[in-house]
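My questions will all concern the structure given below.
One protein chain is absent from this view; the other protein chains keep their places.
What follows is chain A.
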Amino acid sequence: MTHTSVSSTARVLGAGLRALLVLTLVCGVLYPLAVTGIAQTLFRDRANGSEITDSGGRVVGSSLIGQRYDLPLKKGEETPAPDLRWFQPRPSNGLGTNSVNTQYELILSGATNRSGDNEELIGWVKAAKAAVVKDNSTATHTVLPADVPPDAVTSSGSGLDPHISPAYAELQVHRVAERNGLDVRKVEHLVETHTTDRLLGFLGEPRVNVLELNTALRDLGRA
């Protein structure tokens, strides 16, 4: 009796192992190779990360992945100061504190995971709001705390959000124009042409791709 049950258990385990191996071949080798073959043939750019190049042909990153636009790190600074000539992405000051994200350095993605009543998060949001108001107020243009949209003071789920809201982009126009010596209306126009509306009018949210916008801005300055 014991002997039969042992041998029947061994038999069904053997069948399980053979099933696993053959299905691994199908689902773990043939399937991903087939998808990769089609992807690399039909959608080569997208399958490889949607790289974008500037007018000089230099790769500047991916249209899907956010970046930081900072000044070189000065002595005594822990984090570099933002380079206010460029449109700034969503904040990342809270990311990295739980070892889960590296502040737009792509190697590790993730969120702060702080709750709405978390003291640290409240502190980061307040600090981000104050910084947005201060950085974006120019001699001729004052930004009020009430003008600051939520995405400007919170970090994203991936920590790599390539977008900001049109409201946050518009809020930065005066500062960017001043720092680059450009006409405000020209920069405003640039933001408008780089605003993506909801797909089909209802899918997703209106947004501005920061890298594409800054690339166009740099081209505008060079022209």
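Things to note:
Just so we're on the same page, a contact is a pair of C-beta atoms (placed from the backbone, for glycine too) under 8 Å apart; a residue touches a chain by one contact, two chains touch by 3 or more; residues count from 1.
The working rule: contacts and distances are computed from a predicted model.
This figure omits one chain of the complex; the name its UniProt record holds, of "C-type cytochrome biogenesis protein CcmF", "Acetolactate synthase small subunit", "Potassium-transporting ATPase potassium-binding subunit" or "Sugar ABC transporter permease", is "Potassium-transporting ATPase potassium-binding subunit".
Only one residue in the set A:S92, A:Q172 or A:N214 touches the chain that does not appear here, and it is A:N214.
In the full complex, chain A touches the hidden chain at residues 9, 12-24, 26-29, 31-32, 34-36, 38-40, 42-43, 46-51, 58-62, 64-65, 67-70, 83, 86, 90, 98, 100, 105-118, 121-122, 125-126, 129, 148-151, 153-165, 198-199, 201-205, 207, 211, 214-215, 218.
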